[in-house]
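Only a part of the assembly is drawn; its chains keep their places, and the rest are absent.
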Amino acid sequence: MSKPLRIGMIGYGFMGRAHSNAYNRVANFFKLEHTPVLQAVCARDEEKAKAFAETWGYKSIETDWRKLIARDDIDAVDICTPNNLHKEIAIAAAQAGKMILCEKPLAMNVAEGEEMCAAVEKAGVANIVWYNYRRIPAVTFAKQLIDEGKLGRIFHYRANFLQDWTISADLPQGGQGLWRLDSAAAGSGVTGDLLAHCIDTALWLNGGISDVTAMTETFIKERKHTLTGKMEKVTIDDACSFLCHFQNGSLGLFESTRYARGHKALYTLEINGEFGSIKWDLHDLHRLQWFDYRDAGNLRGWSSIHVTDGDHPYMNKWWVPGLAIGYEHSFVHQVADFCESLSTGKPAGPTFRDSLETQKVCDAVLKSAAEHNWQKV
Amino acid sequence: MSKPLRIGMIGYGFMGRAHSNAYNRVANFFKLEHTPVLQAVCARDEEKAKAFAETWGYKSIETDWRKLIARDDIDAVDICTPNNLHKEIAIAAAQAGKMILCEKPLAMNVAEGEEMCAAVEKAGVANIVWYNYRRIPAVTFAKQLIDEGKLGRIFHYRANFLQDWTISADLPQGGQGLWRLDSAAAGSGVTGDLLAHCIDTALWLNGGISDVTAMTETFIKERKHTLTGKMEKVTIDDACSFLCHFQNGSLGLFESTRYARGHKALYTLEINGEFGSIKWDLHDLHRLQWFDYRDAGNLRGWSSIHVTDGDHPYMNKWWVPGLAIGYEHSFVHQVADFCESLSTGKPAGPTFRDSLETQKVCDAVLKSAAEHNWQKV
């Protein structure tokens, strides 16, 4: 007998669609005790809320997120707003006893994140952050291989997140579609938007980061602001890279930018261990590159594993070997695991607490870049 | 105001899931006048029908397809049965005035196909066959490029469909899960199952085929039959390849097999024209390889287009550039186009009539292989 998990979604942008799709689909493919129900969506603009509700099948709408949180018929709040609203909403939701599924990054900074962690932990509510790339099957599979010891001692971790969509100087900053370019709404530029993904995965796969030395750049210094109509100084980072030491003694190299012409959303990671290495990238997300030093010498090579078999993570839920799934499925998997965690009582990561660690690295990176020195995390 | 398109699905296997998913999702992503409604699913086994209905949200079940067809609350019949039932169901559905969405291949042979075409055309009902690969965005994009003349005169067309799942001699034949290995249910082996996909795409992209010379092989001669429990002769083709002439003067080379170790579902096609060439394969379905002879000489190369931009076919409905969709989306696109065709009155292909051409090539191929000579199509 299925138990409804009544979702109240705040926000209706790109992530609102991705999450709604995940809630809608999960029960078609996963056998779960808890089943998401699209109870309400909240947006300041009533017309937009209605249209979104109709498209996705939400039963009701709200235009004030406080009202949504106050409703008795909501079990879980999904926060899809710009970053500067995460803290306030999350704390209020926790206080109202709601479970929380919060978009990444967790917060504008570590201080906010700590308040949020305190709130959910005090309230004892289930909480998770939408670092969805952990649940691309190839990435989850990488985690399995590492946990099985297939790589041995780790020497190197490398991750990039390369985009090219803000190169034009004519692109404005701020407003509904472009709040990611406005530091008031986003907190930072690529650091919180892109690097945070890389860091979340890295901490999960390779453990904690000790210290960092970083460099940021803003290539276009002024852009017209959508809300004011005036040219204003751009205060986000267009590019950010850093070197680091992991606690396990391995070396890290991270880079993100929105000025890497030719790359749409190229999240790429590589791990080099004593016995094997792993590579993956988001543009061919269904493949894991695997090098096994323990193969016979003359047969060693990078193997391109098409991660679509029934014995690959999550893949026995979908189609048959060779038939790929896509980006959106990582959200379905996150919902499935979150629902599963409600049955088992074992939290599905990354929790707020897990994501606070990512936030700490982000803050250290930005501080290092500002102060031109190494920073402890 | 949305018009419901009430679906009656017959069958509940792999394709039943793929189609049901498509019906469920299309309205979340496409603005359409007609919206599929999962009215009823039909299976001989009542328990299985119920379970399937519950998972996918069908409103009702039937255990006799004739009853399903007789219902007034069904607008369209979706035929997902083994091939040997297509003809009887399709003709009955047409006579009942139902639209028909039929799994491929259209029929067991040309004679059956002709009866089916006659029936739907006499009844004047909308009809389509699920050759879904036409609607992988990269393949649809290839069609656009060809239609724009970007390739010029075509010299070569090459297509393979390579799998490796029946190599074990211990695999039985026949029964619910393995009817594709039983010629009584499937009509043929890889020819109707895999080559038919390649042929459908080829006819669409490159026009009619004039004549063929073919070769088939059955590598494992006997397998235990699931239904009888006895070793029986295998009468399907495990592998089939053919050479052909297209009506436009280009040469064709086709191959399919279930004995190509290392390939799960590798449908690959390549077209070489005077001014450019195209390659695509199903294992990296989101990419189109494109060679443009009109580029500057020293800059010419095969370009790997990540077909995930808003100006690529269907992709403005999904996510943002760089974020891939998967196999299942081709079915969503087919449903969207079918619904759209009900509004425009312009049939969405491939219709039964279109698919009869594919059947003619398949029959010629099998006859050529049997008689060891060239056959006109």
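Going in written order, the chains are labelled A and B, and every chain counts its residues from 1.
We adopt the following convention: a contact is a pair of C-beta atoms (placed from the backbone, for glycine too) under 8 Å apart; a residue touches a chain by one contact, two chains touch by 3 or more.
Treat the numbers as computed from the prediction; the structure is a model and nothing was measured.
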**OP:** Since every chain is the same sequence and 2 are placed, give me the total copy number for this complex.
**Re:** 4
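Methods note: only the chains that are shown with their structure count from here on.
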**OP:** State the superposition rotation angle between the two copies chain A and chain B, fitting on C-alpha atoms only and giving a multiple of 5 degrees from 0 to 180.
**Re:** 180
Original post:
Distance-wise, how many Å sit between the C-alpha centres of chain A and chain B, to the nearest whole number?
Top reply: 36
**OP:** Would you tell me which residues of chain A are touching chain B in their complex?
**Re:** 14, 18, 20-21, 24-25, 27-28, 55-57, 163, 165, 263-266, 282-286, 306, 308-309, 318-329
